[in-house]
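Let's look at subunit A:
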Amino acid sequence: MIKNKNLTGPQSVTANRLADGVVVFLTADSQWSPRVSDSAVAQDAATAAALMAIAGKAAADRIVVAPYLFEVGVEGVVVRPLSARESIRAKGPTVEEREPASLG
Partner candidate 1 sequence: MYVYDGYDQTFLEERVAQFRDQVRRRLAGDLSEDEFKPLRLTNGLYLQLHAYMLRVAIPYGTLSAAQLRQLAHVARRYDKGFGHFTTRQNIQYHWMKLEQVPDALADLARVQMHGLQTSGNCIRNVTADHWAGVAADEIEDPRVYCEIVRQWSTLHPEFSFLPRKFKIAITGSPNDRAAVRVHDIGLRMHRNAEGEVGFEVMVGGGLGRTPIIARTIRDFLPKRHLLSYLEAILRVYNQLGRRDNIYKARIKILVHELGVAKMAEMVEAEWRSLKDGPLALPAEEIARIQAHFTPPVYPDSPVFTPEFDALRLSDAGFRRWLKVNVAPHRQLGYAIVTLSLKPEGGVPGDMTADQMDAVAALADRHSFGEVRVTHTQNLVLPHVRRADLPALWRGLSELGLATANIGQVTDIIACPGLDYCALANARSIPVAQRITQRFSDLARVHDIGELKIKISGCINACGHHHVGHIGILGVDKGGEEFYQITLGGSEDQNASLGAIVGPAVPNEVIVDAVQTVIETYLSLRRPQERFLDTYRRVGMAPFKERLYAAA
Partner candidate 2 sequence: MPLLKGGVVAVDRWQCAANGETLPADGPVIVPFVRWRAERETLIGRNAPVGVRLTNTDPVADLAPDLDRLELIVLEFPKFTDGRAYSQARLLRERYGYRGELRAAGNVLRDQLLFMQRCGFDAFELTQGQPVQAWVAATNEFTVFYQPAGDGRNSAMQLRRAAILAN
């Protein structure tokens, strides 16, 4: 599934792990990492398509679900998502997550 067909520039692939739903990113050695910084980066459409082919196989093998490409910025070794949506997806909600409060 490609959410935005008009992607340009460097891209990476994200998905959710099928069994527990954790957000994961496709790495250069075809593994899935929960850290966006581990993402393989495609600099051109052909490489992006190749990454999606690997992701599609992982979906068929029931490792992940709903993989798609998203745009990233690369500075040195740091990979970060460009859009607000993907940034929140990579880092988690921007609102404080409430842990069970102590009462008393």
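As a convention for this text, contacts are C-beta pairs under 8 Å (C-beta built on N, C-alpha and C of every residue); 3 or more make two chains touch, one makes a residue touch a chain; residues count from 1.
Regarding candidate selection, all candidates are chains of the complex that A comes from, given by their letters.
None of the values given here were measured: they were computed from a predicted structure.
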Judged by that same contact rule, which candidate in 1 or 2 sits against subunit A in the complex? 1
Candidate 1 partner, complex, touching residues on subunit A are 16, 18-23, 59, 62, 65-66, 82-85, 88-89, 92-103
